[in-house]
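For this view, one protein chain was removed and the others were kept in their places.
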Amino acid sequence: MENTHHTGGHAAAHAEEHSFDKKAIWRTFWILLIITIVELVLAILHFSTGFPPKLLLNGTFIILTLAKAFYIIAEFMHLRHEIRNMIMTIAVPALLFIWFIAAFLWDGDSYRNLRNRYDPYHKEQSMPKKAPEHEGAKPGELH
Amino acid sequence: MANVVPANQKWWTGGKSPFNVEYGKLMMWYFLMSDAFTFGAFLISYGTVRFSSNSWPDPNYVFRSFPVIGEMDIPLAFVSLMTFILIMSSVTMVLAVAAGHANDKKGVIKWMLWTILGGLAFLGCQAWEWTHLYHQGAWWGRNPFDNIDGTAASTNFTNFFFTITGFHGFHVFSGVIINIIMLIMTIKGVFERRGHYLMIEKAGLYWHFVDLVWVFVFTCFYLL
Partner (left out) sequence: MANDSFHGHPEVVTTHEVHHDEHHVHHHKETFITKYVFSQDHKMIAKQFLITGMIWAIMGGLMSVLFRLQLGYPDQTFPWLEDILGRWARGGKISVENYYALVTMHGTVLVFFVLTGGLSGTFANLLIPLQIGARDMASPFLNMLSYWFFFGGSIVMLASLFIQTGPFSGGWTFYPPLSALGDASPGSKAGADYWIIGMALFIISSLLGGLNYIATILNMRTKGMSMSRLPLTCWALLFTAILGVLSFPVLLSGVLLVVFDRHAGTSFYLADIFVGGKALPNEGGSAILFQHLFWFLGHPEVYIIILPAMGLVSEIMAINCRKPIFGYMAMVGSLFAIAILAFLVWAHHMFVTGLNPFLGSVFVLLTLLIAVPSAIKVFNWLTTMWRGNIRFTPAMLFAVGFVSLFISGGLTGIWLGNSTLDIHLHDTYFVIAHFHIVMGVSAFFGMFAGIYHWFPKMYGRYMNNSLAYIHFWVTLVGAYLIFWPMHYQGLAGMPRRYFDYSQWLSFSQFSDLNKFISTVAMIVFAVQLLFVFNFFYSIFKGRRVTSTNPWHATTLEWTTPVRPGHGNWPGEIPEVHRWAYDYGKDGRDFIPQTEPVGPNESKHH
């Protein structure tokens, strides 16, 4: 009978000599590069004109980031070419991040509201007294 | 899926890997899942603290310098360069893996060299950025940057920045070390004698993961 120890390495070493298409690699590279440039342009645009509005901008950033992550995992890490069940063992645990993120941020937001409501001193300290532009200092200026 | 296997192949009956993958690669993948939770926890903590703060410094303003040129008014130019370097080194890494599949020792050596170089370049950039921020007065427990609305910021902007980029940098560093070891083993012909370059592939997975994390760090710290 076959010794199970071997089979893993054996099968894999030989059965995987298919893919790694150089064209796909470079295509992925261009996609990643273009997305990054788009992100950069959007950031600069927002910085100098205030457009697009922050919320829309952040939503776009998150979507673009997930797109980049997808390409890195699928193409560079070659996951797209693995057996479907293996993909599932990676993808299903990754879904745990949804509630991980949602619950944490939700409670972080709630914590801010609670402090603002019950700790007036904290609120006074961390809310702008007047619009910062009038002080002549740029936002985020060194002090 | 693209894998070339007979459709009626019974994968789960035992006696073979159900994923047609050798155990080391499987362990690497699941290690990366684990590490993703480490990074995830850091980034989510950062998000939580940011959500619980009334205001936060503006990254476009903080990260707007470039070496030599100095304070440009183009925000994020330097970090974009760093991102480009890391993506580029990911490409060279895949090319090394591909060369390994073709049992092309010369190709592996060439592309591994480029990858290591990319990693070192990235680390260099990070060192410059850290030094620059340090000279502006930023460090763990010290934050010279005001919030975007002009109020005084807590130190958590810099606390998280240095902790998370530091942890990422540590991963890049260990990735470079791993890649150097792989390069040496390749040059010595270890993999050639083995008949396959699976080790390069595993190192590659790690390297791409480092790139992947950077994508998220980039978004969370520099864009959002």
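General observations
A and B label the chains in the order they appear, each numbered from 1.
We take it that a contact is a pair of C-beta atoms (placed from the backbone, for glycine too) under 8 Å apart; a residue touches a chain by one contact, two chains touch by 3 or more.
Just so we're clear, the structure is a prediction, and the values are computed from it rather than from any experiment.
Among B:S17, B:T165, B:T186 or B:T219, only B:S17 touches the chain that is left out of the view. Among the residues B:F31, B:F84 or B:W114, only B:F31 touches the chain that is left out of the figure. For chain B, the residues touching the absent chain in the complete assembly are 12-15, 17-19, 21-24, 26-27, 30-31, 33-35, 37-42, 45, 48-49, 52-53, 140-142, 153-156, 159-160, 163, 167, 193-196, 198.
If you put the missing chain back, the residues of chain A touching it would be 1-10, 13, 93, 96, 99-100, 103-104, 106-108, 110-111, 114, 122.
Assume only the chains that are shown with their structure count from here on.
Centroids built from CA atoms put chain B at 13 Å from chain A.
Considering their complex, residues 1-5, 11, 14-25, 29-30, 33, 36, 40, 44-45, 47-55, 57-58, 60-62, 74-77, 80, 83-84, 87-88, 90-91, 93-95, 97-98, 101, 136-137, 144-152, 195-196, 198, 204-205, 208-209, 211-212, 215-216, 218-219, 222-224 of chain B touch chain A. Residues 2, 4, 7-9, 11-13, 15-20, 22, 25-26, 28-29, 32-33, 36-37, 39-40, 43-44, 46-47, 58, 61-62, 65, 68-69, 72-73, 75-78, 80-87, 89-90, 93-94, 97, 100-101, 104-105, 107-109, 111-112, 115-116, 123, 125-128, 131-132, 135, 137-143 of chain A are the ones that touch chain B when the two sit in their complex.
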